[in-house]
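What you see is the complex with one protein chain gone and the rest in place.
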Amino acid sequence: MRYIIKKFFMMILTLIVVSICVFLAFNLIPGDPVVRMLGLEASPELVWQTREKLGLNDPFIVRYFRWFTSFLRGDFGTSYSYSVPVAGMIANKIPITLTLGLIAFCLTVIVSIPLGIITAKHENGVLDRIITVFNQIIMACPPFFSGILITFVFGMILRVFTPGGFVSYKDDFGGFVRYLIFPAVAISLPKTAMTVKLLRGSLIDEAGKDYARTAYSRGNNTNGVLYRHVLKNAMIPVVTFLGMALADMVAGSLVIEQVFSIPGISRILLTSISNRDYPVVEAIIMGIASIVIVINLLVDVVYRIIDPRIEAED
Amino acid sequence: MKDISIKKILKDPYLTAGLLITGIILIMIIVGFFWMPYEPTKMNAADKLQGISARHLMGTDNMGRDVFSRVMYGSRVTLLIAIGTVIIGAGTGTIIGAITGYYGGMLDEITMRVIDALFAFPSILLALVIVSVFGVGWIQLIVSLGIAFVPSFARIVRGEVLRCKNMDYIENARLQGVSDLRMIFVHILPNMKGVMASSILIGFNNAVLAEAGLSYLGVGSQPPYASLGKMLSDAQQYMFTTPSYVLCPGIVIVLMVLGFAFLGEGIRRWK
Partner (left out) sequence: MEIILDVTDLHIEFHDHDLPETAVEDFDLMLGKGEIVGIVGESGSGKSMSALAIAGLLSRHQIKKTGRIMFDGNDLLTCDRKTLRQYQGDEISIIFQEPMTSLNPVKRIGWQVEEPLLIHHPEIKKAERKARAIEMLRSVGLDKAEDIYYMYPHELSGGMRQRVMIAAAMIGNPQILIADEPTTALDVTVQAQIVDLLKKINKERGTSIIFISHDLSLVSQLCERVIVMQKGRIVETGKTSVVFTRPMDTYTKKLIAAIPKIDLG
């Protein structure tokens, strides 16, 4: 328990450091957003008044605290470009991006763990060699390229899904998930390949350790040694990797959303970046970073459950 | 890393394949400096969206430009961005990691906190933040990706420095009064060649993939200097009519990454 509490405070600390970095970055940017908002012809008084109204004339620390506390309350400010609350702009986009990342994550776990076990069990067998080569190629594929190929093969030739035929989760949840499967495959492919490689190596490593020999000496058969003894030990590095992969997949969905024209968070983020609509960018970045940080905490909890040695090391 | 002989390299399938693939790509890029079949930016309305032919080895794009020439040029752009990224990322990361790892204490604590925080950002997101701060362009892209890669290199180097710090020969050198800087750069860092070589190759691959992703999102290199990622993004809508326009730059990216991945794997296994 002490370990979890400690990790929880570390998480809060990380969140604060992240927020300072994000806020600092967007306050060091040259160029005045107010001038962009009002145009170059705006009178200095109007600019000053607007700055005052937006609170941009206050000292840095004051602005940071105001921003951070309102962020915690769920108030992400007002978009410069559209003059509407940012929260409303992103509220119904976040579920799309998150669902996409989660489906991709589930696919990765479901596919990679059995494949890792099979390849490790038949080390250097035909299947193992084929999967190893295949893995290398997949890892070299940028996800958006796999995405394009998947659109082409499954969308245009086989017509399993309709490219661009996104269905909102509010209208038809089943159709929504069905449309997200193929983009999710594109996101999960490289992560799956990496997980298979990692789990295979980890299993082979662990199977050579002394405790595996002890397990055999007690009369375990190969499956007993594998599933009762080796797998849990081998999963320790894999859990860490999967945690990082989940975070990466949420971010990776930014690119894939473009490939499959999914109206998720990606489009707003990109438009806001090119419009220098900082409140929106800040909110999205902080949102994704918070998700990643919470995922990291969950990974630590899972880690603690699998590996009893953790607490002792603290 | 002793007795490097061609025979021994050829015995390792990973090194052989890696050298072969990387060699082909590099030759293509180097030749591109002196000669290209067509001017990569020259448009030709009459030859739009052609497939593979003897005249156009990889076909033409929607403006009638020769895809092979553009791939030669694009690979150069991609490679340079990746090299720049790795130089910035590995250089800065190594210095930060070596210094914080060597001296430890408060400085180390704070730096590690910040690096952990930066680690919370997937690198593509971090690069997006930095691009949005610095603006769009290929120099900005190199700097952004470079900064995004600093945390991972800093972590690796710090870990290695911590490991080496307590070894006997370092203690010896310390007793002989070797200065701190000399200790870090002459005695500790050269011991990490193996680890660094494979992390640089992995970093290089991540840089190629991240650059492609960012260019695809439209925040990378700007036309007419299209990198491979940008070419793919432009080509996507012609997938059905002219598959070669999409497949060629895509396959070149895959080969580039694959070549370096094989080299990295080969170096890792080298004994």
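Every chain is named by a letter (A and B) in the order it is written, and numbering of its residues begins at 1.
What we mean here is this: a residue touches a chain if its C-beta (ideal position, glycine included) is under 8 Å from a C-beta of that chain, and two chains touch if they have at least 3 such contacts.
Everything numeric in this text was worked out from a predicted model, so none of it was measured.
Taking the complete complex into account, the chain left out of view touches A.
When the omitted chain is restored, the residue from A:Val34, A:Leu115, A:Ala215 or A:Leu269 that touches it is A:Ala215.
Seen across the whole complex, the unshown chain contacts chain A at 209-211, 213-221, 224, 228-229, 232-233, 236, 306-309, 312.
By our rule, only the chains that are shown with their structure count from here on.
We define each chain's centre as the mean of its Cα atoms; on that basis chain A and chain B are separated by 22 Å.
Residue ranges on chain A touching chain B, taken from their complex, read 13-14, 17-18, 21-22, 25-26, 28-29, 136-137, 139-145, 148-149, 151-152, 156, 247-248, 250-252, 254-255, 258-259, 266, 269-270, 273-274, 276, 281, 285, 288-289, 292-293, 296.
Every residue of chain B that touches chain A in the complex is listed here, in rising order: 113-114, 116-118, 120-122, 124-125, 128-133, 136, 205, 209, 212-213, 216-219, 229, 232-233, 236, 239-240, 243, 246, 250, 253-255, 257-258, 261-262, 265.
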